[in-house]
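In this view, the complex is presented without one of its protein chains, the others remaining in place.
Now for subunit A:
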Amino acid sequence: MIEVSGLRKRYGQTMALDGMSFTVTPGRVTGFVGPNGAGKSTTMRVILGLDAADGGHALVGGRPYRSLRSPLRHLGALLDAAALHPGRTARHHLLWLAHSQGLGVRRVDEVIELVGLAPVARRRAGGFSLGMRQRLGIAAALLGDPPALMLDEPVNGLDPEGVVWIRGLLRSLAAEGRAVLVSSHLMSELQDTADHLVVVGRGRVVADTGVAELIEAASGGRVRLRTAEPAAAMDALARAGAVVAATGAGTVTVSGLVSERVVAVLGGSGVPFSEVAAHRATLEEAYMELTGDSVEFRAGLRASGSSRSSGSSGSWGDGR
């Protein structure tokens, strides 16, 4: 379990963390999302004791990280996959980490096997692709078999096979009862991975909610209707008290009526239709809904996304 409470951190003029508080509970994947510069990486560095917070505290299993004697057995972290000596082999990189935790070479070979690096374990890490480095970083995070894991943008730069692999790994780690925190600046990345979301902007939490609840709320009991005669359908439904909107060629979104009523009304009016389904919002739509009235957060979006501020929804730029 990871608990973050009231973290504050200022770098010069920039308020990086401004009362960041949330909890990562065992047995589920918690997505940590927000635009670049929202404070995700800083929060992770503070949790790991790399940066000192100006206020508040972060606890891992109820204790400050820096007080842990074998920290990798409590929390495994992947912050920056490139942060290793390029001349050392993957196996030797893991070996010194293992020795720092009182672990032996057997555990090193286990995690190498686990992340699929066995064929290249004795090669220098400097020659690794980004995907291989990510795997090596994940091997390091898993080294101490920790009950909590924290990964900063783990799918960045991975090929599709790697992305699928990471998603499956995160799911299975959570299923084993571990607390998993995974950050991303892309909502869509977390759609099928996270159970819970901590949405951040400008150094504080904007929303702390379950993924299912968030999508449920954003879907708002709307019904999507596919029909060859949208005008007649809209007319009939409006008369029945629904709020209707044409959302595409032959598609109408209906709110205020459950799908059974929609079917009955259309049937009664003799309007043909090919499909009536509950509208399911995407995580990105849910996110836009969520932050639609958060003026300050939108300002934060603009401030951080220089080139992409007017770009497609849910993507706030690259890197950190």
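Assorted remarks:
Keep in mind that, in the parts below, contacts are C-beta pairs under 8 Å (C-beta built on N, C-alpha and C of every residue); 3 or more make two chains touch, one makes a residue touch a chain; residues count from 1.
As a convention for this text, contacts and distances are computed from a predicted model.
Chain not shown in the complex: UniProt lists it as "ABC-2 type transport system permease protein", one of "Carbon-monoxide dehydrogenase large subunit", "ABC-2 type transport system permease protein", "RNA polymerase sigma-70 factor, ECF subfamily" or "NADH-quinone oxidoreductase subunit H".
Within the full complex, the residue among A:Gly87, A:Gly127, A:Gly168 or A:Pro272 touching the omitted chain is A:Gly87. Annotation: of A:Asp18, A:Asp51 or A:Glu229, A:Asp51 touches the absent chain (contact as defined above).
When the omitted chain is restored, the residue from A:Gly31, A:Pro71 or A:Gly203 that touches it is A:Pro71. When the missing chain is restored to the complex, the residue among A:Gly34, A:Gly131 or A:Pro147 that touches it is A:Pro147.
Mapped onto subunit A, the footprint of the missing chain covers residues 45, 48-52, 65-73, 77, 79-80, 82-89, 92, 95-97, 99-104, 107, 124, 140, 145-147, 178.
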